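The structure appears below as structure tokens.
Every protein chain of the complex appears in place save one, which is left out.
Our next item is subunit A:
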Amino acid sequence: MSPHDHRPPHPPEQGFSPIQRPTSTVFAPRRVGAIVLRHLYVLKSSVPRLLELAYWPTVQMVLWGFITTFFVQHSSWLAQAFGVLLAAVLLWDVMFRGNLGLSISFMEEMWSRNLGHLFVSPLRPYELVAAIMTMSFIRTTIGLLPAALLAIWFYEYNIFAMGLPLVTFFANLLVTGWAIGLAVSALILRHGLGAESLAWVAIFAFGPVSGIYYPIESLPGWLQPVAWALPPAYVFEGMRAVLFDGTFRWDLFGGAVALNVLYLGLAVVLFLRTFTKARRLGLLLDVGE
């Protein structure tokens, strides 16, 4: 006999059983936390996954550190601001990791064919979105922190010396990564895991027009409006303003925030609409290729 043998039957209209905490059916941080916990369990159980998070940013940082060291001795432009390339590499990886961290967290649910269980629980789709955004932040931080710290040791370059502007750059690029990651996740939900390579490659289309390593004005004239329609252009121009001129450009910050709000909003709408479409097509139980 277990203790619940003596539990009286509960009329369904009561809403919750006595062993449940009455929880908002609209938004519950506890449900978001449950999904975050699920992904932390995955990370905790797999050392290779943890190492993988930090591996590529560190390799990139080492490579670009040597290139920077060489260029600084041969380029007056770079010599004005040692570390501009390293900062660009690390910040680009914020966007890349932000996108990948979100997409992979979503694909984990598809790989484990868990969406059917998740969405017969009280979990709301936007709670899942909030959870995988949180996981993206955690994964990005785990991935980039070692690289940023090693840069201090290897090249005596401290990206944290940028101070508060760095926080704004990090936040804006992370949100851009989320927007791209959510759009990609929507496509994967709609078209199955056969589309999962998009999670890795889609973001690279934004590289040439993001002004990561060069000013936007160096792009062909017809391409510059495209660049200015994307948040990373504002962030990387802002980064150069801080590193070259020592000034924080509020106009660039404002542009990045406004565009991020727009694109993240659109991506959330796209994901939620695709989720509804997936319910219409029966894709939540049929999530293979």
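The working rule: a contact is a pair of C-beta atoms (placed from the backbone, for glycine too) under 8 Å apart; a residue touches a chain by one contact, two chains touch by 3 or more; residues count from 1.
Here, contacts and distances are computed from a predicted model.
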| item | value |
| --- | --- |
| Name per UniProt, for the chain absent here [options: "ABC-2 type transport system ATP-binding protein", "Transglutaminase-like domain-containing protein", "Hydrogenase" or "NADH-quinone oxidoreductase subunit F"] | "ABC-2 type transport system ATP-binding protein" |
| Positions on subunit A where the hidden chain makes contact | 2-5, 7, 9-23, 25-26, 28, 30-31, 33-35, 37-38, 41-42, 45-46, 108, 112-114, 116-124, 276, 279-282, 284-285 |
